[in-house]
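Report on the following structure.
Here the complex is missing a single protein chain, while all its other protein chains stay put.
Note that the chains are named A and B in the order they appear, and that numbering of residues resets to 1 at the start of each chain.
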Amino acid sequence: MNAREESRTPAAPAGHVSVVRLPHSWFILCASRELGRKPVARTLQGTPLVLFRDEAGKPAALLDRCPHRNVPLSLGQVRDGQLQCGYHGWKFDREGQCRAIPGFLGEPAAKARCAASYATREQDGFIWVYSTPGVEPTSEPFRFPLLDAADYTTVRRVLRAPGTLHAVLENTLDVPHTAYLHGGLFRTEEKRNDIDVVVRRSADRVEAEYVGEPRPTGLVGRVLAPGGGVVQHFDRFLLPSIAQVEYRIGEGSHILVTSAMTPLSDYDTQVYAVATFRLPLPRLLLRAVLPLAVPVALHIFRQDVRILEEQLKTIQRFGTETYASTEIDVLGPSILRLLRSAEREKTAPLDAVHETRLRMRT
Amino acid sequence: MNAREESRTPAAPAGHVSVVRLPHSWFILCASRELGRKPVARTLQGTPLVLFRDEAGKPAALLDRCPHRNVPLSLGQVRDGQLQCGYHGWKFDREGQCRAIPGFLGEPAAKARCAASYATREQDGFIWVYSTPGVEPTSEPFRFPLLDAADYTTVRRVLRAPGTLHAVLENTLDVPHTAYLHGGLFRTEEKRNDIDVVVRRSADRVEAEYVGEPRPTGLVGRVLAPGGGVVQHFDRFLLPSIAQVEYRIGEGSHILVTSAMTPLSDYDTQVYAVATFRLPLPRLLLRAVLPLAVPVALHIFRQDVRILEEQLKTIQRFGTETYASTEIDVLGPSILRLLRSAEREKTAPLDAVHETRLRMRT
Partner (left out) sequence: MNAREESRTPAAPAGHVSVVRLPHSWFILCASRELGRKPVARTLQGTPLVLFRDEAGKPAALLDRCPHRNVPLSLGQVRDGQLQCGYHGWKFDREGQCRAIPGFLGEPAAKARCAASYATREQDGFIWVYSTPGVEPTSEPFRFPLLDAADYTTVRRVLRAPGTLHAVLENTLDVPHTAYLHGGLFRTEEKRNDIDVVVRRSADRVEAEYVGEPRPTGLVGRVLAPGGGVVQHFDRFLLPSIAQVEYRIGEGSHILVTSAMTPLSDYDTQVYAVATFRLPLPRLLLRAVLPLAVPVALHIFRQDVRILEEQLKTIQRFGTETYASTEIDVLGPSILRLLRSAEREKTAPLDAVHETRLRMRT
């Protein structure tokens, strides 16, 4: 068994059609500030990993199992930038190489005594880990846009959602359920409009543009679009696990909510949500409005979590998913197709864009 | 996969010899008064079902999984006699046909968007559901006898017993354990009599008649048989899941306890017990005696539940049942044979009755 194989937990059972395990992909495993002097244990796609910082402060990620007696390395300590197991004191460097065996008079380094190691990046305040161990990455992690742009404000939240990566991605980018599940909160069943949706699919992403969406009314409308203006709304999925919702209203408002998802296991997804926005409000007023908006967003998220949980329970009870879609399930089926290609490492040419249109009542 | 197949949870593991799943059979899923304006979730033989009332108040039963995104329909609402899913608001009628998809401009009804539906009956104060979906029943539910007879009193209780349908049925109709497990309560080990048992087996039932059973003594005897008289005692099993104990003592007393069992899952059985009786007591005295008799019956039931639980744990720990029977295990083996025929949908001619005799000490 080679290092790559042994690091994988047993495959998902057949019939769970939206379970994927993505190789050669970058995922956020923790925030930069969470990784200090102590090792941090995390799970990625069912595989236990341990994160620590080497002597230069650079993050390192190893399989969280001592090659000697299979105790989690995350129970140990970081000493001089190496990770020391808590059972017999074996020490490992950032490449997973064994550097010390207390009591042993021979050479500690040996192939059988290596812990599998994963490439890491520290970027945008997050620790990213590459999902295939022992290889040089062929890509770089996603960059969150506009983090440093003038006049933009950023709010970060880490959330946890039950369900496959696909189920959580689809839910995040799904429009029709908002009128029903979150009905009354930001869309209402009563006042509905027929609008056009333009869908653009390419090798590593799929995007839906909602054309002709009405401006929000009431207080929200007055805050976001005091001077009127056209509403532009995009929902995007980018491989391997980025869900992005973008709104522009007239000249003043630009809201971008990017969720980088981490599949902790087949049915447990961590969401690193980053909201970046520019609103036509004085900064002081914005500071006053924000504490009102965050609880509303979290309330919506909790409603989604409850539904995802019930969906997951039902799928596990029946042993399989059987989804019947209509064309207004705009992105879900395309996201699954992209995830499956990424799982099989088959990707289409990057430049081709396939565009389709449909109408829905929203 | 067709509607019938997909509604079944995975088959029971091999070795669990008394697990059966009965097709084309009626089971009680709830009492009439439990089904009001809200949908009710129930499980039948491992399959999650949702019950609701249509516009005419008639009960309907669907598979409890929205065909769209597999959320339980029981989390939704009943609107105008249709069941609406809580996630995207899809609506289903009593046949499981999709009648509305919010936001979708096309025709909602489509074969792939149907929820499997189950025939229902409302009878004797219970909601009965047919265990095979999408078909016209070939039989009608069991009718509880004497519910409306003059001078008869009825007491109902819903109980829950761990164990396979077979294990609970056998326990309910088993005589030998009463002298031991419930010893002192209504039979005693000391005063024992040899009696004859006549066993009659036919295509859909098996009955044991106990001949020569002595009259009860003490207070119970004075209440039930103040003028003496012959004791007649029958224990009956009727397919698919009815256990019936009948006593007649002289002219005055007639007691009939009918338990309609519902296999919620392979090892979890719901018991809808209906006791109907005529006693040689003035109605007022009967009212006074009843509150004394019910706790005794529940105490006996709890002793049985404890034993059934331990039996189940042992069977699951060993991974199989290995029962060694004697002829005084009068009904258990015949019940299992009938359940298995019903599972395979093989039944003998209805009119043949096979009669045997044995002696036991009771």
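Here, a contact is a pair of C-beta atoms (placed from the backbone, for glycine too) under 8 Å apart; a residue touches a chain by one contact, two chains touch by 3 or more.
Quick caveat, the model's predicted, so the values are computed rather than measured.
When the full complex is taken into account, the listed residue touching the unshown chain is B:321, out of B:64, B:124, B:266 or B:321. If you put the hidden chain back, the residue from A:68, A:200, A:248 or A:361 that touches it is A:68. If you put the hidden chain back, the residue from A:106, A:282, A:295 or A:349 that touches it is A:106. Only one residue in the set A:23, A:89, A:319 or A:333 touches the chain that does not appear here, and it is A:89.
Contact between chain B and the unshown chain involves residues 175-177, 179-181, 189, 192, 194, 307, 310-311, 313-315, 317-319, 321-328, 359-362.
Think of the hidden chain as still there; on chain A it touches residues 1, 6, 9-10, 48, 64-65, 67-72, 75, 86-89, 101-106, 110, 112-113.
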